[in-house]
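Missing here is one protein chain; the remaining ones are kept as they sit in the complex.
On to chain A.
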């Protein structure tokens, strides 16, 4: 069946080196229950752990593209008849964007420490199964970073400008009260 719709991706999954879920987002009804998802992930991990650089596999009647970084697997699950080159572009977009956001140090620990960036990157790459953007730099640019909370930093480490900003903010709040 040729896919005439824009719905291309069924799921994005990240698993650690023991097959545990780091992050997962499923779209559509194919893996609706948590049980189905777990079973799918377990099987997928079993079949890919031995060839972490295989990149592509036909599993459970889905085309799955994957990439292994340090100790994390990134998986993109597509429709069975989907154009593999399209899925590859999507995998690259997401994987490269995450890599840039994490300063090229992808590991489970870094991902969990910066999970806000990763979930936003995912949200900016795929919207309910439709690919939203394939240019990794554009995805990175769309992910906002939290503002450094200046009041938490000791005054001695603040630059003059920062000190000024803090003062302005404090003054502003005081006025509003």
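Basically, a contact is a pair of C-beta atoms (placed from the backbone, for glycine too) under 8 Å apart; a residue touches a chain by one contact, two chains touch by 3 or more; residues count from 1.
Keep this in mind: contacts and distances are computed from a predicted model.
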Identity of the absent chain, which is to be given by its UniProt protein name, from "Coatomer subunit gamma", "Nuclear cap-binding protein subunit 2", "Eukaryotic translation initiation factor 3 subunit L" or "Queuine tRNA-ribosyltransferase accessory subunit 2": "Coatomer subunit gamma"
Chain A residues touching the omitted chain (full complex): 2-6, 20-21, 23-25, 34, 37-38, 47, 50-51, 53-61, 65, 83-89, 100, 102-103, 110, 112-116, 119-120, 123, 127-128, 130-135, 137-138, 140-149, 152-153, 173
